[in-house]
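All protein chains but one are shown in place.
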Amino acid sequence: MRIKFVAVVAGATALAAVLAGCGKSGSSSGGGGSSSASGSGGSSATIASKLVLGGPPEFKTRVDGIPGLQKTYNVTFGNFKALDAGGPLTIGALKNGQIDAGDIFTTDPSIKADNFVVLQDPKNLYTAQNVLPLINKTKATDGVSKTLNAISAKLTTDDLVQLNVDVVSNKQDPDTVAKQWLSSKGLGTTGTDAAGTTLTVGSANFQENVVLAEIYAEALKAEGATVNTKLNIGSRETYIPGLQDGSIDLIPEYSGVLLQYFDKTATAETSDDVYSALQKAVPSGLTVLQQSQAQDKDAIVVTKNTADKYHLVSIADLAKSA
Amino acid sequence: MISFSGVITWLNDPGNWRDRVGQEGIFTQLLNHLQYSVVAILIALAIGLPLGLLIGHSGRATFIVSAVNALRALPTVGLLILFYVIIGPHIHGKGDAAFLIPTEIVLVLLATPPILANTYAGVQNVEPAARDAAAGMGMTSTQVLFRVELPNALPLIFSGLRSAALQVIATATIAAYVGLGGLGRFVYDGLASRDFPQMTGGAILVAILALVVDLLLALGQRYAVSRGVSGRFSKRALPADSRSGEVVQLEVASA
Partner (left out) sequence: MIRFEHVSKRYPDGTVAVDDLDLIAPSNQITVFVGPSGCGKTTSLRMINRMIDPTGGKIFIDDQDASRVEPAKLRRGIGYVIQHAGLFPHRTIVDNVATVPFLLGHDKRAARKRAMELIERVGLDPKMAKRYPAQLSGGQQQRVGVARALAADPPVMLMDEPFSAVDPVVREQLQNEFLRLQGELGKTIVFVTHDIDEAIKLGDQVAVLRVGGHLAQLATPAELLAQPADPFVAGFVGRDRGYRALGFTAAGTLPTNDEPTVRLGADLRQAKGSAQNGWVLVVDDRQQPQGWLAFDGVADSALHGQVTSDLLNLGGTLARQGGTLREALDAALSSPSGRGVVIDDERRLIGTLTASEVLQRIEERAASTRHEAGVAMASSAPAGSVVDGAP
């Protein structure tokens, strides 16, 4: 019995050692989810090749992800870590130094709070992402459209940053924040433009979108509409069909990704190009109203230290020799 | 629509099994997945087995078993992010440690309750008569534990180990959520890029791995557990005692 016991323990330890050894050699080439991107991008060491990029898993194949960085800017990072899309993992990893550059959204409060530097994107790799209402055509009455367009006319990117700070960092109630914004812009006064209409306003499951949905909802309510909200629905796979079958009628969206969703082959990059392409690509039954100038788009973000160390201002600087 | 043939194609493509630039292959991720799992299970064993033996043997501090059992209810991904947020800032450098340690902590938290609870139950369920006899014959407390209680507790201990292994292998996919490897990589990448054959293929591989490991553990169980305990002996009729059983005609009157 004792011999059996010793044999089992020895076997298990040996197995663990073997696995640890194999695993290590596997990760020396860059960890499990990190992929070594060496081989392309030339033999001269670029700044990017010494750095680690962090972003969502789809960055590996996304048009404006790793393939896009290589194609548009000749930038190939040394390693990639699949984390979340601009979420706590990516932000934390950037702050802690586990990644050097991260895919973070331009309206994230952490950019100001942690003194991050957003690298400029002169070649428009990151498509325009203007905030606009996506609405079921039957609900887009004149009154409703007027109300929503008024909002789009006044919404700026700085507004989005501040809204995020209020709701995400300061944890205020999105509905309250929405009302405050409307009154600060002189919107949301009572009227009858939308009287007689019933709408369900949906949102995706991140706070910025929730606040935007509340802004739409409160404005329409003030104009006499009967409004329900269905917040934190999830991803496009869930709520786009919802718009088509009537479980929701209206949702705040972002032009660039929405276009990509409806038309994978789309190549428009600037705000105007994207908007016109989007109007054509939207499926029948739905429509987009006027877009705002506010954008929440992906950006390659680095810490101030990294920016200073390598003199980085735009994404193109990453392709320079180290 | 997930096409079954798409998954088969993905699994059959040798290119998916080798490593490529930017994408580790199935072999590598299998090894990674095993590595994460085995480490977690070994640590859970190192914690749960001695604790379970001690608590079962002494019968004291049983509240620990209940407390540890409560860990089973915790949400794994939420915990993973929480631990990363807590631990990440203290680990610098580009290695996997900042992500690997939170992952392993979560997996260990998942694996320990079944091992601890089953070890405790296994020892407790040893026949009281056997324990009493062992002590009465002159075994020290330690001898009773290792020579009598442990061998008889093995079926339940293995049951706990196999349960833990299954849970860990199934859950080690979360390592990919924080940028590590393992079979979860295919699941998350496949989901993110709407490559459903990849996603489903990854899930199927996890299931197959879990099955194979369970089979190996079952073999180990067969080898380690005494036949007297597992009951694997023939049930054919046994010979009567040499001096019993027969009803003697006209018995001799007992005094």
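For clarity, chains are labelled A and B in written order, and residue numbers in each chain start from 1.
One rule holds in what follows: a contact is a pair of C-beta atoms (placed from the backbone, for glycine too) under 8 Å apart; a residue touches a chain by one contact, two chains touch by 3 or more.
Quantities reported herein were computed from a predicted structural model and do not represent experimental measurements.
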item: Chains in view that touch the one left out, judged over the entire complex; value: B
item: Touch criterion as defined above, residue of B:Ala46, B:Val77 or B:Ala133 at the omitted chain; value: B:Ala133
item: Residues of subunit B (touch criterion as defined above) contacting the omitted chain; value: 127, 129-140, 143, 148, 151-152, 226-229, 231, 233, 238-239, 241-244, 249-255
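One rule holds in what follows: only the chains that are shown with their structure count from here on.
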item: Distance between the centres, which are taken as Cα means, of subunit B and subunit A, whole angstrom; value: 39
item: Residue ranges of subunit A in contact with subunit B within the complex; value: 1, 4-5, 8, 12, 15-16, 19-20, 22-23, 26-27, 29, 31-40, 52, 54, 56-58, 60-62, 66, 79-84, 88-89, 92-93, 95-99
item: Of subunit B, residues touching subunit A in the complex; value: 19, 21-24, 28-29, 31-32, 34-35, 38-39, 42, 81, 84-85, 88-89, 91-96, 98-99, 151, 175-182, 185, 188-189, 191-193, 195, 220, 223-224, 226
